[in-house]
Every structure is written in structure tokens, then in C-alpha cells.
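Every protein chain except one is present and positioned as in the full complex.
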Amino acid sequence: MISHIAILPVICPLLLGALLLLLQKQSLQTVRAVSVVSVSILVVLTGYLLDIVNEGEILVYELGNWPPPFGIVLVADRLAAWMLLITSLVSLFALLYAIQGTDSDGPHFHALFQLQLFGLNGAFLTGDLFNLFVFFEILLLASYGLLLHGGGRLRTMAGLHFVIINLVGSTLFLFAVGTLYGLLGTLNMADLAVKAASAADEDVALIRTAGLLLFAVFALKAALLPLYLWLPAAYAYTTAPVAALFAIMTKVGAYSILRIYTLIFGSQAGSVADLIAPWLLPLALATLIAGVLGVLASTHLRQQIAYLVVASIGTLLIAFGINTHTSIAAGLFYLPHSTFAAAAFFLLADIVATRRSEMSDRFEPGPVIAYHRITGTLFFIVAILIAGLPPLSGFVGKLLILQAAIPHAALPWIMGAMLITSLLTIIALARSGSMLFYRAQLPQTPHTTTNNETGSQQKLTSGFSSLAIVVCLLALCVALTIGAGTVSEFTLATANQLLQPEGYVQSVLGTAR
Amino acid sequence: MEALVSILIGTLTGCGVYLILRNRTFPVVLGLTFLSYAVNLFLLVMGRLTIGKPPIIAENITEYADPLPQALVLTAIVISFAMTAFVIVLSLKAYLEMGNDHVDGKHKS
Amino acid sequence: MNLLLVALIPFAGGIFVAYISRFGRLYSAWGAGVVTLLALAFLYPSIADVFAEQTVIQRWRWIPMLGLDFAFRLDGLSLLFSLLILGIGILIIIYARYYLSEQDDMGRFYAYLMMFMGSMLGIVLSENIIQLLIFWELTSLSSFLLISYWQQRHESRSGARMALAVTGGGGLALLGGFLLLGEICGSYDLSVILASGDSISQHPWYLPMLILVLLGAFTKSAQFPFHFWLPNAMAAPTPVSAYLHSATMVKAGVFLLARLYPALSGTPEWFWLVSMTGLATLLIAAYIAMFEHDLKGLLAYSTISHLGLITLLFGMDTPLAAVAAVFHIINHAIFKASLFMAAGIIDHETGTRDMRRLRGLWQFMPHTASLAMVAAASMAGVPLFNGFLSKEMFFAETLHHINQPWGWLMPAAATLAGIFAVAYSLRFIHTVFFNGTPVDLPKTPHEPPRWMKVPVELLVAICLLVGMLPALTVEPILGVAASGVLQEKVPDHDLAIWHGFNPAVWMSIIALTGGILAYLGRRPLSVLHDHIGNRLEFKSFYNSLIDLLFKIAGQITRLLNANSLQRMVLVFMLFIMTLGVTSFIDSSPALTGNRVLLPMDAVSLLITIILIIAALGTVIMHRQRLVSLILLGAVGLGVALVFVKFSAPDLALTQLSVEVVTIVLMLLALYFLPQYSPKESSQTARSRDALIAVGAGTGVGLLVWAVLTRPYQTIADYFMSNSVPGGGGTNVVNVILVDFRGYDTLGEITVLALAGLGIFAMLHQLKLSGSEADQQGRPWDNDMHPLIMASFVRLLLPLALLVSIYILLRGHNLPGGGFIAGLITAVALIMQYLANGVSWAQTRLTINMHTVISAGLLIAALTGLASWVFDHPFLTSTFGHLNWPVIGEFELASAMAFDLGVYLVVVGTTLLILVYLGLVHKESHTNHVRKRIR
Amino acid sequence: MLDFAITVAFGLVTMAVGMCCWRLLRGPSTPDRILALDTLYVNAIALLMLLGIHLGNALFFEAALLIALMGFIGTVALCKYLLRGDIIE
Amino acid sequence: MTMRSRFLPHPILSPLLAGLWLLLTNSIAPGQILLGLLLGWTIPLLTLRFWPERVTIRKPFTLVRYTGVLLYDIIVANFVVARLILGNPDRLKPVFIELPLDLTSSLAISLLANSITLTPGTVSARLSEDRRHLLVHVLSENDPDNLIAVIKDRYERPLREIFEQC
Partner (left out) sequence: MLEYFLSLLILTGAIFTFIGSLGLLRLKDFYMRLHGPTKATTLGVGSLLIASAVFFSSRDAGVSLHEVLITLFLFITAPVSAHLLAKAALHLNLHSHAKIPVNSAHPVEDKDSEIDGARLAAPTKENNSSDISPPHKSV
């Protein structure tokens, strides 16, 4: 009996997505229940998968029973399983938030959501470069649909930019994949790694070009400077659960960078080795700075969070750019943190914006909102998380990155940038928080009229469950902090696995490089 | 023949790039279409040029074109069709919501 | 275990008191008291060990990769600070219970206070410096909450934010410093660090590390030039000020100097950086304090000044100075806490802290006045009070370098600061309690509640006891604390009140008399102050710096991100081209490879030229949209011909079908869009874009050339040899699509389905209404569905379906397959809509397209899943040749079912998109049609 | 003989394609361009048939069939657009 | 609708499709014949709603003859038009004629229009709204009335016989 565990995270959302299309005439409650149950199962599945691969084994699933490099393979190693688990967790909470009402703003939210997961999970699991392209397209198209969910002028415009720039990116992806195939004659990533390392001298420059073009694609998805320009509007103007889910989207770019440039263009790749080394770290530093400048410049909360996402991508890619065992491990610790924190922040911002009614989330004094105490406290905690202040996971993540940066020649730059941007983030968030919560005017009359009683009561109850979702996401961050020892051990093992691509190649092709 | 193909693909790419740099949605969509033509041809020829040898197994034929790039192009065509359809309708929606079809939603004149 | 609990109990207590406040206003005060006592109780078991000259270390593992453990340490220094934090803490708790008014939320106050207390305890009890830093930043955060406690007040908010920015920022510098320190020592444990002072100072990173650490210490202890946050933090409720600025927050900075003293000191860098900073702070703050009008402001600057003094003492880098520093830490904590509380009482009972309004309070609150006077005397360094003792030790230590050139400068400066201190202390007492009778106070002053004074009384008593009987009272704790600082035997020191007429006594006498004289002559001095005073406050400087920061950030962000698609695309293109060019320049390869090239024939040349001209024509005429669309059709046809030429019939078929559907879709959209693009780009922009386009085109062209001229080896042979035996089909491209790489195809149809769903969702509730006339104002033709077209198009439907089934069935062996077949079917059905109208076609095609899409996806996926039954991986295909009578042999392959899934998705999606777009327009006229498609 | 005929035929059809293209670019009216495109489709069928005979490969039939079908639909859609604006109504 | 018409809605179409299927597959294998018949039966059933009216051919032989005439005319027309195109364009005398129609059935009118377009130098340009007149553009014609008569005689009459007259 062969194990199908590696493909389940892909197949489940696909079947569910198709099924939800059939169910579209059923009641919203049914659709919601099916959707939530399936994502919960996904969480369990991915957790189980992580548990399996944590033994160090790399699961290789030969689709269609064709041996690699001829057929497409799924490869579940620690990194893939880690990304899957993070994705399913963040999507579970995004979904729970969405069923508070956002999902009924337009048709097909749940089908799009499941297919988005199909795309994400497929991208993380695939061991084939062209298949990665296909799954990029799936997750992009699903994200277009989700991004535009609900409509509205600003959203549409942001969506248009997002779609068009990504279409250009997809074209570039094909150019790069094509070139690699034209030179190396294969698409399997492990096989590409083998072939690239032993490429003929006269082909090296072309392979490097293709590798760099691919980098541009991933940099676009990851929102690396100067290609991050699409992100702020797209993330700021979409609905909260979608923005929360999108917290993982940029990580797909980061994941791909990590995967491709350790496996195919890693340090053992002969004449194509360390291809993006001169680019990644400087660009990541610049991204961090540009992101934080955006954080300072933002005029409303969701925009600010979007720029925080940019900054977090900068931080993450700094870790990957340092390119040592410890730095990659640090980055992989920081990755779930930044995902959960950004997701929590987007949801919280939505709660605040909704409660402030027409003031929305603009940085202007507004009315005191319901549950302002707990909302304010949550804001404070999320701000601590995002700014990387102690004691929560943001701090641990940054600390791990900084410590990993110590042996690096660019240490002054890295440390300077990371510490100063942290300070600027604190300044910006302190200002936003005090604007949104401290400068609020107390309500004129505390009592609502009897007519409104039931309505507002209902709204408050539902508001409470929204807050509970934010709390759960924060609890994940707290768990990440408390379990930082275990998690960092795991991410270090993951980094070791990544930096010894022979293991991957061996598992996929059955032979050493 | 290789030079001809290079020039053709280069031209299609150039046309596409020029059009996606325009500031109205319609030419941008045209540009994306051009880019997809270019990249589809590009992918195909990455299996090198072969004339009159379609990869359809037949008796007493031994030489075939590389089938894999063709399969990739097929997938790419379908995907770019889906994307183009999406972007066309999106630009229509943007036009209706913004009142003009400028890519940034502003009417410069 | 107990040390961990000492640090963590207040955090748990914070939550506890916040919770119990709902049962009664005062519950939280009681709760806080109990929590503090509990912490003290847990501290108790270890105290004896400390007095036995032992360092207690307790450790739990946390993040081994980081070398970060939960490790607690109790030595003399930690003990001293713990006692100060808890001892003064409990007095503050009592005091605050009376200080806070009815409107203030007690639960919140005590919760924050407990958090703050825990953070402070964490700092002083940490063995691991990273852990120390965690608590360090927690003090910044909890002090932010405390300072902004009255959040509706502007100065509370801005003061809190300023404190957070400065101390939090300092904490980040400290983090950098600690990381370097840890790297230098190979450990973050204080035990290791404190033992490796020599190797630290010889390390090349010593200076940057030192600067970073000192930045942390100096910002926290409000040293010049970071002192400005402290006076602004006075917006906090007075109990908070009393706590933060006597025993805790600011003391964390000097605690750090004391803690790392053995590791970092002993170098010229330390001496100059620390002592000069301390000296400058001592003088400047004391000077400003003389002219402050706010009671708490005066105390704030006095605090800064005293912290400068302590810093200076550590900077002097002699063991005795360090002892003096520790002693002054104790003394300052005690008298400053009592002074703040006194100031709070005055504020509480009079309603103002403005010394220009306060006067003659002696007659209303003599008791409080007496207490304040004792504390102020201690602050001024008057003999018999505790402040005198440490100050005299300080004076004595300043003389240490007297024989060096400029050595007189330090005692002179110290004396001058002493003069200032006497002057401001005198001013505090004289202006507030004497100096006439009060007029126009917000409240009629009277003595505060009994229990509000008790904490002050206790502290003042300690002032006196320590001042008069130092050897009996403070000596033991000072001894262990100093040994905790020095990590070695404490040098001999004599805590007597009188040491004879030594230079230090003379300095004290000069300070006292000079201070009195300075107070008397304060008017001319304040004129002088008006010229330079505000500049030293730095507040406006900080504010304009922050404003500038936000402004610059805004400008840069707007510059980078104009929210312009053209900008994004342009940047992307330039980025790609930069990457491409650099990768080539790096390795300067030969462009052309050595593959044998194909000869060019005239037909190909001509067709290519025509194709290129059509493409360029499209670009040139792109502003005439319909024309460019027609031209695009020609280009698409040309591309299909190229596919045919280069042995790719499947691609040609697909390209042709997709092309037409795209054009139909574009026409549908173009109906609503403007027919012409305005000419709005400048010549420069167009030239720039053309240049980029030419660059990109050239790059791609060269890439193609370079690849095409190189020989290569592929995995294709495998497909050729396994297609028939393993995949059961002779059309290798199709076998790849449905079998070898069926997973790609599964993804591809999902993309298609998603496009359909996305478009459906996008158009949902969108109202479209087209014009009644074309762009020239010509009304549309009346004949909606020309008869001749309508009748032939109906005739074509069965024909097209026949062709599409043919294409579907043969796809596995000959060009064709589910995708093309699906498009043919879709196009044939679209034709019906086109020729006969939506209403007509809609009543005849009642299938829900969502169901079709879903069915297609499910069929494809379930076909793949079926292989699980045979214990094969997902998407494993199977096929067999059946031989039926009459019909003969025919092939059945699971791939065909997969292709059927593809077919259904294509049909469903294409129809959904095109028809729905047509329907949405129709919707604007009639409402009944839409229901049918859903 | 056959090769000669095919070569000449290729020349003639290619020239036909060129002339269509000229009309396509030149217009002047939109129906002219649509007509040119329609003719281009027919010429493409001719080219494919010639290519099939030339290469002795029967696999171009489907492409030709599809060109006939798709060319027709393209032309109809474009004409409908000129006549009615909304092509699916 | 009778049982038979529901079972076999287009008795002419079905064998036609089966034949076309054999043409498509280039084969007369028994399996393909069977499949062709199956498709010929099912496709009309599936498309019944798009093509509800039954086509009845009253005079099949006339139809065959009509087709022959048409093919002949097309070949001749091609030479005529080729000469016109190769000649001096200035000597052409283009003209629009309005052809009065006697036909009433949609299919017949459409077939007539198509036949006209397929034959020498004529294009049916517009059908009047009342379907009584067909506007025809003629590339070069000196005697329009004669042309009308020829068309009516050569095309319209047989079509009427095939599709309309009893």
C-alpha cells in the first residue's frame, strides 16, 4: 500500500472547491460548515505530514506512476510541510472570520477559497518547475477572485494593477522555464539541479540569465523592492479575511526563492552557484526600509499593515539572503510569525474599521468603539508582535535573524537596518494606536434606545467572535514564542535539509548528484 | 530559420512590452496577448526547430519534434486564455466603476 | 524556582488585579499589595545565600539554538534592586490607592503597575542578558501604558510615545550590543560575561558593542542628550512618576552600568564615554531644575541630574566610586520617591503643581511640609541625611584624578552641580511651603488622608536613619550590593558621617553656601536661563525630528509608489533587463552555439515578414481599438501557422480556437469601452517605452538565438518511447497532457474554472448598459438577428458538435483532445447566442454552467483518484484494447475520462464567461433572464 | 512537376497573403479590414493544404477545418459588432 | 410531437451526420459506422431545441440537380470574375439590384441568398425587413433586369419546388 499523504493537502481543497460549486444552491450555512470542516481537516493533515517528514525523510510522490524526471513529482520535505501547516492554519482563521459575513458579499467565496488553497498547497509541494508555474497561476487566479470579492472602486483598481503586473510576471516565468528547458532539457527541479551543476561552460551564462529571470518572478510575488509596488493597495483595499489569507501569498515568493536558490542554484551548484547572492540581501534590506517608510507614511491602518507586510518580507528575505543554516532557520521561524501576526492585524483592523463606521480605519480621532478595551489591548499586542518587541515571537524571530547575521560581512548594515526600522515601526504604531484608541471621543449617551437593543446586542455578540479569532491567531504567536526552542530546532533541521540538496536529489532521482 | 524565429519572437515581445506600457486598459490587454504569443512561440522553439515531424507516433517514422515544449505551450495557452478573459472583464469593470479606462482610474487629458 | 516566580508573579498578578477590579474598586489595590508581598516572600528564601556571598542561579531551557535560557540570578546587586522595587512598590501601591480618583480605572492602573514591577524584577534578576533585554523592553512597554494612563490628555499620549520611542529605541541598540557581547563572550550568561572582562575589552568589536550598550543604558536613565523624555513622562499619575523615577525605570539604566561594570569598564573608552555623559547630565539637568516651574518637572530634572551623578560615578572607573554609586542609587531612590509622593500630595490637595501659583502651604499642611523638607534636604546633600553621605563619597571620588592635567575640572563641576542641587532643593521647599500665602488655588489645601502620608513617613524615616546611622542600617546591604557590582571583594570604605576636614567636606560646604546664594540670586540667573534654557530641553527638537521623519517617509513613499501601473510595469521591465544584462556581462559568453541550423525558405521568410508587419501595425494602430483587434486576429492566425510549420498541430488547433474566443470576448467588452484610446502619452514617454520595448525584444531575440543555436539533450525520448506502451496513445503531446503531466492539466483546467468563477463573481450585480448608437452617433441596425446568418448558424450546430466529438475522441492518438473539443463546442453554442440572441438561446440551453464546470473538475479529479483503488499514485492511467464483435477493436483509456473532464470545464467556463457577459447587459433591460444561468 | 507546382503555388498563395495583409493594414474601412482578415483565413487554409502535400503529412487537416470554422465565427462576430455593437444580445 | 419525431427528429440530418462522421474519420470500419449512426441519432436529439422545425425535401431529385447547376455556375463564375479582376477595374459596371422574392421559408431564402453569393459576380447584400426583397450587389452587369430573371429562374424556382410547393 503506497502512502498518499503527500497529495492529500492538494486533492482535498480541489475536490472541495469543485463540490462547493455544486453546493452553491445549498444554504450558506451548509457551505460554511463544509468549508470550515474541510480546512480543519487540512490543518490536521498538514500537521500529520509535518510529523512524518520531521523524521528527516523526504516523501516523494510520483504522480501518474511515472518516474522522475519524466513525470511530475510531489516532494514533501520539512520546508514544504512547514509551509503547508502555516498555510492551513492561517487559512482556517481567515475562513472563520470570513463566515462572520464577508463571504456573502459576493458569489463563490468558498469555492475560490478552497481553490486558493489548492494552488498554494500545490505550489509548496511540487517538485517540478513548470508545475510550479501552473500552481502559481492557480493561486493567482484564485487570489484575483478573492481580492475582488465584494467589489468597490479602490478594490477594483488595486485588483487591476495586481492582475496585470502578475500577468507580466507569469509571462516572465515562462520565459525563464523555457530557457532552462532549452538548455538543460528537463523540468524536474532535482534533475535541473543535477544538470545545472554540470552544465557546459558555454551554457552557464544563459542558465544564469534564466535563473535571474526566475528570481525576478519570485521577487515580484514576494514583493521585493523594487517590485513591491503592487502590494500596498492590493492588500489594503481587499476584504479583511482575504488580506489575512494573503499574508501567506507573499511567502510563496519567498518560499520559491528559498527552494530554487538552495536546490538548483545553491552553493553546491558548480558554476551557477550562489546565483542571487549579490542581489537578495541588498534588495531585502532596501525592501525593509522602503516598507517601514511606507508604514510611517500610511494614512490609514490597513495601508499601514500592508506596508508592514512589505517590511516583514524584507526581514524574511534578509534572513534568506544571509544564506547560512542559522539564518535560514531564523527566517523559517520568522515566517509563520509574520504570517499570523499580519493576518491577525488585518482582521483586527477590520474590526476597528467596522466599529468606527464612517471614520473607518483612517488615522483620525473617532468615536469610542465597542469593546474598545479589549480591542485596544489586542492592538497593543499585535503591535508588539509586528514591531518585534519582546517577549513575543516577533522578537524571537528578529533575534534569531540578527544572531545569524553576526558572522556576515554586512552585519553593520543588517543590524542597523533591522534595529532602526524596528524603532521606526514602534514610533509609527504608537502613533496609530494612540490615534485610534486614545484619542477616541467618549460616547455622548451610553444607553442605546430600546429599538436598537436587539440589533446592537447581536452585533456585539458577533463582534466578540471576530475578536476571538484574532485572539486565536495571537495565541498561535504566543505558542510559537513558548515553543520557540522546539520550533527553532525544527527550522534548523529544515535549513540543514535545504542546504544539503543532495538529500533532495537523492530522494527524487534515486541517485546522488 | 533560427534567426528568423529569433527576430519574430523578439518583435512580438517588443510589441507586447510597448503596449503594456500604455495607459489605457485596452492596449494593455492587447500587449498581454502579444506577450503570450511571444512566450508561447518561445516555449515551443525551446525544443528546437523541427519541420514536418509532429510528435505523433507512426510506423516507419523515427524522428519527431520534442513533444514536451508543445505540451507546455498548450497548458500555457489555456492559462493565458483564462487570464486574458479575466483581465478583459476586469478592465471592463474598472471602466464602469471609474468612469474611464485609464489603468490608474484617472482621466488625464 | 523561586526567582522565576518572583519575576513572573507580578505578571500573573497583573491579570489577576485587572480581573478582580470588577468586584470592587479597591480590590485591585489590595490584590496588588498581596501580589507584591507574595513576590517578596518568594524572594526571601534566597536572601540568606546572597548574604553568604553566594550567587544564586536558576535556569530553564528555552531556545537552545539562540543560547537563550530562562536563567535567573540573585546576587547582591539583584537583591538590592529587588528590595527597592518591591519595597518602594508596596508603598506606591498604598499611596496610589488614595491618590487615584473615582473616575480612574483602578484595575487597569494596578495591572499596568504589576506588569511594570514584574518587568523591573525581570531585569534585575536576569542571568541571561537576552532575557534581561526582554524584560528591559517590557519596562518600556509597560511604562508606555502607565505614562499614557490618562489617555484622553494630549501630554499623556505624547509623553508616553516619546518615552517609548527613546527607551524602546535604546533597548534596540542594547539588543545589538548584547548580541555582539554574547558573540564576543560565546555566551549570553552573565556569569560568563562578567568573568571575561579582559577578553571583551581587547575584542575589535568592543567599541561598537560598548556604544550600543551605553545607548541602551543612557536612554533608559535619561542621560544627556536623551534626557528629554523624562520630564515629558511626568504626565503620568504621580504614583507612577514616584515609582518610575526613583527606584525603577530610570534606575534600570544605571543598573545596567552596575551589572556590566566588571565586563565593560576599565578602559579609556568606558571612562570617557560614561563619565563625560554623566558629568554633562549632572550639570545640565541640575541647572534646568533650578528654573522649572512645575513641581514634578523640577523633580524630574533633579532625577536626571542625580542619575548623571550615578553615571559619572560608574564612569570614574574606581571600585570606591562604584560603591558610592550603589549607595547613591539607594539614597536617591528613597528621597526621590518620598519627594514625588509629597509633590503628589500637594498636587492632589491644591489642584496645581505650578510653583508660580503655590506658596505658603506650610500653614495648611505642616506635616507634609516637614516630610518634604527632610527629603529635600537629603536631595540637597545636607549632613545628617542620607543624601549627604553618598554625595560626599562622590565629592571625594572626583578628586581621584586631581593630579592629572585638567584634573581639577571634575571636582569643580561636581561642586557646581552641588550648588545647583542645593538651589533647586531650597527653591522647592521655600516657594511651595513659605513665600507668602496662597491665592487663587483650584482647591483649598489641607493635609491628605492618613494613609497617603504613611509611605512618605516611612521613606523619610529611612532617610534619617541611614543619614545618621549608616553603618548600622545600610552597610550590610550596600556591602553585598557593591560586591555584586564589582564581582570581587569590596574595597574598604567608611560610612561615617564625619571624616574630618577633608577636601570633600570643603566641597560640600561650598555647595551648600553657593546653593543658598544661587537661590537668593535666582532672578538674574533666570534671565540668563530664558536665553538658553529651552534649547536644552530638546522636546521641540525631538518633535520636529519626528515630524520630519513622517514627512520624509511620506515623500519617499509617494515618490516610490505613485499607485501607477505604468510605473510598476516600467520598474519591472527595467529590473528584468538589469538582471539579464548583468548576468551576461558577468560571464561574457559566446552568444552563438554550434548546432547545425535549418535553412530558411522564401515562404517562411515572407510569412514571417508579413506577421511582423501585422504585429507592428497593431502597435502603431493600437489607438483605433477595433482595427487593432482585427489586426490582432491576423497576428494570432500567423502564430498558429508558425505552430503548424514547426510540427505542432495541436498547438495550432488550440491557438486558433482560443484566438477566436478571445476576440469575441474583446468585442463584447469593447462595446462598452471607448472605441479609441486618446493620444495622451508625451513623445518622451513614448520614446522611452519604445526604447524599453526594443531592449526587451532584442533581449528575448538574442536569448532565442543563443538557445536555438546550441545542441541539447532532453527527457523527450522517454515520452516518445513510452507514449504508446505506457500511455496508450500515439499523440505524444496529448499523452503528456493527460497522462505524463496530467497533473499540470488538472491545474490548468482549475485555472480556467477559476477564471469563470472569478468573472462571474466580478460581474455579479454589475449593471451594464450599452449605447443605442455607435461612436459616430449612427443608430444600430434594426435587424438584430439577420435571417440568413441565423438559419445557417443553426445548421452549423450539429456539424460543429460532430467535429468537436471527433476532436475529443481522437485526441489521444491524433491532434485534438478535450480542450480543443471543448472550445469547438463552446464556440458552436456561442454562435447560437450570437445569431439568435440571448433570450432565444437561453431558453434552449438550460444547463447550469457552474454544474458543468464542477462536474468537469470532479470527473478529472476522480479519474485521478480512481487509481488509488489499484494502489497506484494519483492520476495513474490505464488503458485497454477491447475487441467487440462487429465493431472491432477499440481502445478505452482512463485518460479519455480525464479528457472529458477537461472538455466539460472548457465548455462550462467559456459559456459562463461569454454568455454571462452578454446576459449582464441584457439585465439592464430585463430582469428575468439572469435567473436561468445560475 | 509536382514540386514545381507546389513551389509556384506557395509563391502565389504567399503573395495572396501579402495582399490581404496590405488591405488589412490599409483599410480604409473596417469592413475592408474584416474582409481582409476573412480572406487571410481562407488563404491560410490554402497554405496548410499546400504544406500538407509538400510534407506528405495529413495532419494539417484539422487545422484547416478549424480555421474554416473559427474564421467564420470571427467574421460574423466582427460584422455583428459593426451592425449592432452588442454581439450577444 | 409524435413519438417518431421525438425519437428521430431529423430523419434527413441523422444519416447526413453519420456520413459526415465517416468522412471525418476517413474510415468505413464497422465500429465507425456504428458510432456515426449513434452520433447521427443523438446529436439531433441534443440540438433539437435549437432546430425545432423539420426540414422536408419534397423533390430530392430537384435538389441534386440544383446542386449540380450551382457547382457548374460557381466554376464558370470563378473564371468570369478572375477575368474581371485581372482586367481594367475602370471598365467594371457595378450595380445594385433588388430581387423580388417569392420564397417564404427561412431556409429557402437563406439558401437562395447563399447561392447568389456563391455564383458569378453577385453578392446578396441585404434582405428587406419584410423578406420580400433581396438586395444584390453585382460586380459588373449591363442588364440588371435580365439578371433578375435568370436568378429567379435558375435558383429561386427550384428552391421553391424543393422546399415549398406541393
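We call the chains A, B, C, D and E, going by the order they appear; numbering starts again at 1 in every chain.
What we mean here is this: a residue touches a chain if its C-beta (ideal position, glycine included) is under 8 Å from a C-beta of that chain, and two chains touch if they have at least 3 such contacts.
In this text, all values refer to a predicted model and were calculated from it rather than measured experimentally.
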Which residue of E:Leu38, E:Ile74 or E:Val150 touches the chain not shown here: E:Ile74
Absent chain, residues of chain D that touch it: 1-2, 4-6, 8-10, 12-13, 15-17, 19-20, 22-23, 25-32, 34-36, 38-39, 42-43, 45-46, 49-50, 52-53, 56, 58, 61, 64-65, 68-69, 71-72, 75-76, 79-80, 82-83
Absent-chain interface as seen on chain C, which is shown: 621, 623-624, 672-679, 767-771, 775-779, 781, 783, 786, 788-789, 792-793, 795-796, 799, 924
Absent-chain interface as seen on chain E, which is shown: 20, 23-27, 74-75, 77-78, 81-82, 84-86, 89-90, 92, 94-96, 98, 113-118, 120-121, 123-126, 128, 135, 137-139
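FYI, only the chains that are shown with their structure count from here on.
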Set of chains adjacent to chain B and to chain D: C
Chains contacting each of chain A and chain D, listed by label: B, C
Chain pair showing more contacts of the two, C-D and A-B: C-D
Centre-most chain [mean C-alpha coordinates]: A
Greatest separation from chain E - chain, by CA centre: C
Distance between chain centroids, defined by C-alpha means - chain A, chain C (Å): 16
Inter-centroid spacing, chain E versus chain B (mean Cα positions, whole Å): 39
Chain C residues counted as touching two or more neighbouring chains: 563, 565, 569, 645, 649, 670, 700, 707-708, 712, 714-716, 719, 740-741, 744, 747-748, 751, 754-755, 758, 762, 766, 783, 786, 803, 814-815, 917
Touching two or more other chains - residue numbers and ranges from chain A: 130, 134, 137, 141, 144, 148, 151, 160-161, 164, 168, 175, 179, 181-182, 187
Interchain contacts (touch definition) - all pairs: A-B, A-C, B-C, B-D, C-D, C-E
Residues on chain A engaged by chain C in the complex (per definition of touch): 1-2, 4, 7, 11, 14-15, 17-19, 21-22, 24, 61-66, 69-72, 106-109, 111-112, 115, 118-119, 122, 130-131, 134-135, 137-138, 141-142, 144-145, 148-149, 151, 160-161, 164-165, 168-169, 172, 175, 179, 181-187, 191, 202-206, 208-209, 211-213, 215-216, 219-220, 226-227, 229-230, 232-233, 279, 290, 292-297, 307, 326, 329, 380, 384, 389-391, 395-396, 399-400, 402-403, 406, 412, 415, 419-420, 422-424, 426-427, 430-431, 434, 437-439, 484-485, 488-489, 492
Chain E - residues contacting chain C, complex: 13, 17, 20-21, 24-25, 29-31, 34, 39, 43-44, 46-47, 49-51, 106-107, 109-110, 113-114, 124, 127, 129, 131
Chain D to chain C touching residues, read off their complex: 10-11, 14, 17-18, 21, 24-25, 27, 30, 33-34, 36-37, 40-41, 44, 47-48, 51, 59-60, 62-63, 65-67, 69-70, 73-74, 76-78, 80-81, 83-89
